[in-house]
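For this view, one protein chain was removed and the others were kept in their places.
Think of it as A, B and C in the order they're written, each chain with its own count starting at 1.
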Amino acid sequence: MPSQPQGTGLKEEDFEREKVLTVAYQPLAKYSWATGVAISRFLSGLKAGEILGTKCDHCGRIAVPPRIFCELCFKRSAVWVKLPDTGSVNTFSISHIATDTTRLKTPTIPAVIEIDSTRHAGFLHIIGEAKPEEVTMGMRVKAVWADPEKRKGSITDIKYFKPIK
Amino acid sequence: MQVKKRVAVVGAGMTKFMRRAQETGKELAFEAAKQALDSAEMRMQDVDSVALGSAPDAFDGVHMKGEYLLDGAGGWQKPYSRNFVGGGTGVFSVIHGWWHVASGLFDTCLVVAEEKMSTCLPHPQTAFLTIFDNMIERPLGPNLIWIFALEMHRYMQKHKIPKEQIAQVAVKNKRNALDHPSAQIAKAVTLRDIMNSEVMAWPVQRLDISPVSDGACAVLLASEDVARKITDSPVWIDGVGWNLDTTYWTNRDLYFPRYVANAARMAYGMAGITNPRKQIDFAEPYDPFDYKELHHMEGLLLCRKGEAPKLTKEGVTERDGNLPICPSGGLLGVGNPIAAAGLMKVCELFWQLRGEAGKRQVAGDPRTAVAQAWGDLMQIGTVVVMRS
Amino acid sequence: MKPATPEVSYKELIFEAALEAYADAGVNPRRDVESFVCSSEDFYEGTSIFDEYVPDQIGGVQKPVCTISADGIYSLATAYMQILTGLFDIVAVEAHSKASDIVNISPIYDLALDPIYQRPLGLNANFIAGLEMNAFLHSSKANLTHCNRVIEKNRSNARANPVAMDTTHAPVSRARVLSYPLVMDDVAPLADGAAVVVLAAEEAAKSLREDPVWIKGAGWASDSPTLETRDWDRATYAALAAKQAYRQAKINNPASDIHIAEIDDTYSFKELQHAEALGLCEGRAYEMLEQGAYDLRGELPVNPSGGSLGMGHTLEMSGLVRAIEIVQQLRRSAGRHQVPGEVETGVAQAWRGVPTASGAVVVFSR
Partner (left out) sequence: MSDFLRIEGDFPVHFRYTAGIAGENFLREIKDNGRLVATRCNNCQLNYLPPRIYCERCMSKLEEYVQIENVGVIQSYTVCTQDNEGKQLAEPVNVAFVRFTSAHGGLIHRTSGEVCVGDKVRAVFKDKSSRTGSILDIKYFEKI
């Protein structure tokens, strides 16, 4: 075991006081991802106010988010099914921080929503119209859709899921 | 199954773990590699191959960062390659090196893991946005803590674990790290400190999380015949396992890391371990968050599902307990330069199994230990079983 | 391979390649394949920790799956090592390119340059290819006519290759200078594609098919990653990788022992430089090229597939495309671009592109 591990630790002030030389750089890499057959159709479905899944005609499992294959059987799964826009909360968190770790004034409640009529299939989304202390696992929720004219074929076409009271 | 060549660890090295290092990533890699070579009294020209592990390029801010780091890691004019399995990379790097030697193609392999997260601004966490699905998750504005919080919450709910029992892990590991010369913030904390720390994304609080860090680690591997010439006390890699679960993490139940269990079974099978709780003397499971140590003890089959908090509460996992867990201080205590932190666990096994861990030495002449890392979208387990 | 594949996602592109490969090998990935090795770099994908996104479309869920951040030939070598350990009998290798998802490749190449010494110059990363090309032309007697001939040869070969993307019929032009002497036509155009290869240990391979193609040796190596301290007049990384692979394959005289070669031609001059590094000539590569030895019907065909210049450059998949071509040629199933004669031994090589000095080599035999 080395008794004297090497390394020169710096403080943020060391940068501010230009104690060390640095190069600042802004990466300019940009992407435009082709969403493909499955996710294009899923997103188009959201635009139309529908949650679409795929059913494996081999094992019968319904997958959402949908894919053109069943990863467990390794077969094409081309049967599209319209799913209800209701489900239950598998797990959730109450987040006080934004992506860049700055603090939020109002917490967001991310959750994994299991969509009804599937077996534990679902996706990440946000809970709305609920106080943090009211949210529970297994809670029944329903999608709240953006106005049709504001939908753009995005996961955010569902504004959030709200508790079914 | 018959492995072609038995592989030993014959040297290890580690830099300090620091919030911000002045050294470039190359320089960090060098410092660790050099120490590993020196500790085995080996010259670079005697090393046949080099394996590197490093997590996302978006931390160091270099595309193809394996290429960038290679001279510091000793890769000049050598067979050199970089593996990448997210947070599982550190322990996986040893597996990557292991097959270089176990295949019989090389007698020796220098394994280096490096991470320089402080390059990434405004905060390394921001880069984690880009680990989420680019089509259906990123538009929701997620952050890394979310997935931990979602997994932790599910685990707590399934087994009805109070938060205090989980926080106990952070208390233990941060205390253990007081004895680690590389530790970034060696500071004892109380249960109350943790429970009162800022809530990031419930149930995750600030002190549940390991500190963001820069650093590097290295180990030197050798085949049995060569290892015995290098040292009288090689530490054997007797089992390796890795396993990747589906990307569709929202289609799984997160309360149990089945991919870790799969990887553990693979490694235990190779090592002839049938009863891990009895046959393993201590363990270094991956602990970037306190609950992960508990989750991974269960994944490593060191206890029943939901039993890890109880063992922690009873003191079983303390350094002087019956099954010491993270005697190094873990990521929570020593720091978390992602890939380097995973390899730090393998270094700890090496030092402990040789009786060289100094103040951190676990009692009772440990002979068999397991190190494990985890990563991706709560998805991969990487496991190494080592014996003295 | 195509310039763009807007109709499928990267997962769907890879799934199709995997289906085809598993059918060709006669394996069920869920039952038979024990380990999977993938190839990717985060900035090419636009996703950090891209290895998260690989298991489903290759049949690798809850199996040993890993990513090697390198060209597919490195992954092939990794799978080869995994099999040699005795741990696995059947291992699948995956590589892909979704270059059309990248809005502009230049800022990504820029991110690969040293941030302290090169990036502040603010120049397009292809200036390094320009410097290397000029150094190569100065140190060898090869000239721009030879570079043009490489481009013409590979484009012509690609026209017989149904997998290749459509190649221009226009004559080679040196008008659009990127970084003198490097012009647009010297650079392989980006393409999309996906490739999956199945490797099996000897007994397993024999039980799967009558005509397996054997890996006889694999090598990979890097020269200095620092531009200032590497060899500039030759591709030392390729020579070292070839030496390692040839030693395993017991190849003493590559110019005669190797019957066909698929080598990196990311830039036209690189084909000549790599041919020399791999020992695919007695004297200089340009002489062989002049004599027509590297033509599809020559004595040692080089890039009969069309190479990256002809087929399209598929990022980390390029080397695996080279390897697959050798397998098809040795099986004599290459179709219209099948080389004539008895080809028994072939070599495939990859380079990781600017600014690296890293590459891999694999030797195949029937």
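Here is the rule we go by: a residue touches a chain if its C-beta (ideal position, glycine included) is under 8 Å from a C-beta of that chain, and two chains touch if they have at least 3 such contacts.
All of these numbers come straight from a predicted model, not from anything done at the bench.
Here is the thing to keep in mind: the chain we left out touches A, B, C in the whole complex.
In the complete complex, the hidden chain is touched by one of C:97, C:118, C:273 or C:314, namely C:118. When the whole complex is considered, the residue among C:29, C:130, C:212 or C:304 that touches the unshown chain is C:130. Which of B:121, B:195 or B:363 touches the hidden chain is settled by the complete complex: it is B:121. Contact with the chain not shown here comes from a single listed residue; of C:46, C:72 or C:359, that residue is C:46.
Against the chain not shown here, chain A presents residues 8, 10, 15, 20-37, 39-40, 43-44, 99, 153-154. The omitted chain makes contact with chain C at the following residues, 6-7, 43, 46, 48, 104-107, 110, 115-127, 130-135, 138, 177-182, 224, 226-229, 232.
The missing chain lies against chain B, touching residues 21-24, 26-27, 30, 33-34, 37, 43-45, 58, 61, 71-72, 74, 76-77, 118-122, 126-127, 129-130, 134-135, 138-139.
In the analysis below, only the chains that are shown with their structure count from here on.
Overall, the chain located most centrally, as judged by its C-alpha mean against the mean of all protein C-alpha atoms, is B. The chain pair with the larger count of C-beta pairs in contact, out of A-C and B-C, is B-C. If each chain is reduced to the centroid of its CA atoms, chain A and chain B end up 27 Å from each other. Rounded to a whole number, the gap between the C-alpha centres of chain A and chain C is 36 angstrom.
Chain B and chain C have Cα centroids lying 33 Å from one another. Across the assembly, chain A contributes 25, 27, 31, 33, 35, 39, 67, 71 as residues in contact with two or more other chains. Within chain C, residues 9, 43, 46, 55-56, 61, 108, 111, 115-116 each touch two or more of the remaining chains.
Across the complex, chain B meets chain A through its residues 13-23, 28, 31, 35, 39, 61, 122-123, 125-126, 129, 132, 134-137, 139-143, 145-146, 149-151, 153-154, 157, 181-182, 198-204, 214-215, 246, 248, 250-254, 351, 356-358.
Touching chain C in their complex are the following residues of chain A: 23, 25, 27-39, 67-69, 71-74. The touching residues of chain C, when paired with chain B in their complex, are 9, 40-43, 46-49, 51-56, 60-70, 74, 77-78, 80-82, 84-87, 108-109, 111-112, 114-116, 219-226, 236, 240-241, 244, 248, 352, 355-356, 358.
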